[in-house]
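All protein chains but one are shown in place.
Chain lettering (A, B and C) follows the sequence in which the chains are written, and residue indices restart at 1 in each chain.
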Amino acid sequence: MKQQIPRILVFIFGIFLIFQFFVPHESSEWVFEYLLDWNIIIGVFALAVGIWSLFKVHVEKIRTHKVGWQYSYITLGALLSMLIFGFTSRNGDEWGWFFVFWLSAVMVLLMIIQAMAAKGNTLMSVILAGAFAVIAVIIGAADNAWAFHFQTAEPLQATMFRRSFDFVLISIHATMFSLLAFFIASAAYRAFRARNVMATLLLLSALIVMSRFNPYLEPIFGEYLARTSNWLMNVPNLAAQRAIVMGVGLGIVATALKVILGIERGYMGKG
Amino acid sequence: MNIFDRLMQIDRRWVFLFLVILCVIAYVADFQIPILIEPEVESIFTFIDTLPKGSVVFIPMDYDPGSMAELHPMTYAIVEQCWRKEIKVLITALSQNGPGMADQALRDIADSMLVPKTYNGVSYPAREVVNGVDYVFLGYKPYPALVILAMGQDFRLPFPLDYYGTPVDSLPMMRGLHNYNDLACAINISGTNATDYWISYGQGRFGFPLAIGVTGVSTAQYYPYLGSGQIFGIMGGMLGGAEYEELADNPGNAKDAMRVQLFAHLVIIAFVIMGNIGFFATVRKRKRQQREGR
Amino acid sequence: MRDVLKLVTVLVLCAWATGAAQVEPPVGDSLPTAPAPPPPAPVTNLQAQDTENDHGHSITLTWDLSADDGAGQRSVVMYEVFRWFPHQMDVVDSLRDAISTAQENVRAFRSDLPRAEHALRELKDDPGKLDRLRFSVARPDDAAFVLTAEYAVRALEDTIAAMTEQGPIIASRIGPMKDQFYRALDQLREVHARFPENGGWRLLGQVGFGINRYENSGSKEKTAPDFYPDYTDLYYRVEAVTADPSVRSEAAQAGPVQSKGQWFHTGKKPVLLFVLIFFVLTVVFVRLAKKGTDLYVRPLSGIEAVDDAIGRATEMGRPILYILGLGTADQVATIASFNVLSRVAKRVAEYQTPIIVPCYEPIVMAVAQEVVKSAYLDAGRPDDYKEESVFYVTYYQFAYVAAVNGIMLREKPATNIYMGKFFAESLLLAETGSLAGSIQIAGTDEIAQIPFFIVACDYTLIGEELYAASAYLGREPILLGSLKAQDWAKAGIIMIALVGMISMIFNWPAFAELFQVVD
Partner (left out) sequence: MDFATFLWTTFGAFLTLATFSFLYKDNPFYKFAEHLFVGLSAGYFTIILWHNGLIPKLMFQRLDDGSSYFLWLDSSRPWYLIPALLGIMMWTRFSKKYSWISRWPLAMYIGIGAGAAVPLEMRARVNEQLSAMMRDIDWTYFFGHGGFNFLDTTSGLSQLIVFIGALCALMYFFFSTPHTGLVGGMARFGIWILMIGFGASFGFTVMARISLFINRMQFLDQQWIQSAHDTTNPNYHWGYPLLFYLLILVVVVYIVREIVVHAGKKNTASTGPVS
């Protein structure tokens, strides 16, 4: 029951979608779009399971005092804050009691974590969680300087959401990405050693392409460097790409067919 | 542990420190360096340069703040070139955290349009760019492949509303603009693999002329599609952006970043050569020991 | 084989160098200039059929050019295409517009009402806030008008009253209008059949001189303005028009013709051919493998490294880090990674080494949890499976990388395995892993990232080796059989490419066209 039905479902949907590609008729297109909607909706529901797993892992880390458990409070606090910023927006220009509401909501979260993570007396944190929750609800209902928006996409333009995206998310995102500049240098230094023919070819073509735009080498090599790196990108690289693209194409079709026909069951856990 | 062994095992953090110092020095001192133009970039510039007034260029900006550094110069150069030549621009952002950044970029370019400029000898008056007339920004929808397929039928299918929440039908520019057949071309500026979907699901299925502006890392990956004619041009990373700025005679971030690029590349090449010198020295030394040892 | 190739190339070179004269392209003709020409000759042999390989709602018109286009008086500038529309179509269009405007109002009421009510409450208790509130109110259009708080309050009260009272009425009228609209749509078929009573010709579009083809394709969505139903008798007219629009030829008429969707896309035959051949090859070789024929498979360094990497982890008592990449669960690279994970998890269960699987996407996490749990079950140690070994991090590329880098440096795993789709973050993960001193095995089909894995990792599976990894790890005959099928398909493609290229040398393109996919 647990194994057969999933495998039958994969077979039915897989075969149907393989042949749907060859049927341009209106109804087949309609079913194709409808099935793709299924995947989106399942994806949206699955997000809740994901957030729950994230929450559980960090609470577990706090409970067992694993290395760096203090930082888990920051992750869960940031998660709740972003959700609050994402569902609220101010009506006018004042903030009213918004920040007090935000703090009390975060305190409710901390108390819940304390209750789940604490081994001994959880009564105290449960009472505190209730108290802060009451404060948050009162402010939420009474304060009309800001409002909740679950149906309209207004909060996406709200200040706090925009600011925490532009200055926090973008800053760390772009900096993590720029670490690559250093890692590409250290990887090149560590690995580009002419140990054998293959490594030498890798090294030489990399060096040529890295000095393609170098104006100071122009008097020595003239525009041969640029032309050679262009040739390297358009001939050997093109050949390599073509072979890999075709190989991967066959690999994808082979794996997909194995999964649909049930030959390969690893994805469902059957080793 | 003679000099060559030490050359072989420099701790990578010295490499990092040396790279930081040199890049900062190159960033602070400012002098211009020449830029060489590649045919793949020139074909995009001439295609847009020869478009008549009022045609619509579709620019799917599928990148996020992470690859903003390499791709913003291309977007700024192309969108300004279109607006200066009164070509309308339709924009989507299919990368999940791209819409905010794309919206901000459009506002920047619109501000720079308020100043009269001369490019390649042609002088353009200041012009107020109006949302809904000169450009429409449709915003983000998840699952790029499905959105591209749906836009083949009609832009309104995945985007009943534009990014700012106004219904698409009420925008003057969108009247008569239903799907890819009503566009002059599409220039996909992307830092994600949405470009693969644009090539196989978009251009592959609906056949509109497509050019791409991608990050340096994935430029090589798309050369086969240039070879097989599925796309008519490629702008690769910062260099592609600098070349387009050179062609459009509109110097921006890309051109003056090329100076730092030069020094950084020299540092990396130097370290690679040092590593190899150390490597060959130790190999020769080990061979000599083996010969003596025997 | 090599000297045959050399011979062929040299032969072709000599043949080419001697012959190959270029044929001059025909000289373009000049634009027609005639004062008031007599009407041009009409279009001949006008045919209308249903467009091939589409989802219906599309008719293709083809005709022979008018005698005066490019020859004779050279007076034809363009062709205009008309279609016969019954008056019923106007009813349908007007209903459609009425419905969309009604929906527009309801949407506006729903978003403006709360804001107006809020502005009214604010103004009532403190008129000074006038300029800081966002609301839209009807104002008299003389320039000298200054918006005062009292005026705003009165205007807001009126708009709110109007909205609350009219809103439901308009909303309630939408439903019946929709039924009327769909009933009118259903009558279109027999109304079209009663051609030519109560209807008229309407211009569809124009094509330039020298073009003899026009495609009239409407949308399949009933709510779209250019929709027209399938299986309905349609009539078309084409007129040749000169520079002066009033001077035009008589109309050539075609019809009745019906549009319909096809059930098989003939242009995609080569793809179907390849898929079926591949299907047959896979089934044949899997059956062969079941009968136990011995199958040689070349050694794959990356795969052998997996076994002793897990051994190393057990000796050092350090965990194994398995990263499924940034793909979603419906991408085949991620599915292949699940298969590899199930084999690695089985071995890890046997050696009782801890395994850490940080996941990027919730569904990938769900499937990975199932895979690892069943692997522990297969290894006979269901209770060793720790719930939090497979967990969700975040569906955001670089936050995921930051977290995984942190895990690498804190947990110091003995082995990092990267299998699946990787993008710009591949080098970040690999370099941090080497910083933490772990053995690293990577496999991806993202071509742009393979060089980084080759440079930074100890073993790398290139492109399709990722898809072969699970067959190698499991060593099950039927999986090795499917690898054989893949090789045969590859050999087939190489043969087709060779024959195709040589056939093009002898400029006989028919063979290549066999495999050309037409959309």
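Everything that follows uses one rule, which is that a residue touches a chain if its C-beta (ideal position, glycine included) is under 8 Å from a C-beta of that chain, and two chains touch if they have at least 3 such contacts.
Remember, predicted model here, so these are calculated numbers, not experimental data.
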Contact set of the excluded chain (shown chains only): A, B, C
Of B:87, B:106, B:211 or B:239, the residue in touch with the unshown chain: B:239
Touch with the omitted chain, as defined above, among C:60, C:258 or C:331: C:331
Full-complex contact with the absent chain, from A:51, A:103 or A:116: A:51
Missing-chain contacts mapped onto chain A: 2, 5-7, 9-18, 20-22, 34-42, 44-52, 54, 68, 71-72, 74-83, 85-87, 150-151, 153, 155-156, 161, 163-184, 188, 197-199, 201-210, 212-213, 224, 227-250, 252-253, 255-257, 259-260, 267-268
Contact footprint on chain C, counting only the chain that is left out: 1-2, 9, 12-13, 16, 20, 102-103, 106-107, 110, 168, 170-172, 174-175, 178, 268, 270-272, 274-275, 278, 295-298, 300, 328-332, 335, 363, 366-367, 369-370, 387, 393-396, 398-400, 402-403, 405-406, 409-410, 435, 447-448, 450-452, 454-455, 462-465, 468, 480, 483-484, 486-487, 490-491, 493-494, 496-498, 500-501, 503-505, 507, 511-512, 515-517
Where the unshown chain meets chain B, residue by residue: 11-13, 16, 23-24, 27, 66-70, 96-97, 139-142, 160-161, 196, 199-201, 204, 215-217, 219-221, 224, 227-230, 236-239, 253, 257, 260-261, 264-265, 268
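To be clear about the criterion, only the chains that are shown with their structure count from here on.
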Distance from chain B to chain A - Cα centre to Cα centre, in angstrom: 22
Of all residues in chain C, the ones touching two or more other chains: 220, 395-398, 424, 447
Residue numbers of chain B (touch at least two other chains): 12, 66-67, 97, 220-221
Touching residues (chain side chain A, partner chain C) in the complex: 18, 21-29, 39, 42-43, 46-47, 49-51, 53-54, 56-57, 60, 67-68, 91-93, 144, 147, 152, 169, 172-173, 176-177, 179-180, 183-184, 186-188, 190-192, 202, 240-241, 244-248, 250-259, 261, 263-264, 266-271
Chain C partner contacts - residues on chain B that touch it in the complex: 12, 66-67, 96-97, 153-154, 157, 167, 169-170, 178, 191-193, 204-205, 207, 215, 217-218, 220-221
Complex contacts: residues of chain C adjacent to chain B: 100, 104, 107, 219-221, 224, 395-398, 421, 423-424, 435, 446-449, 519
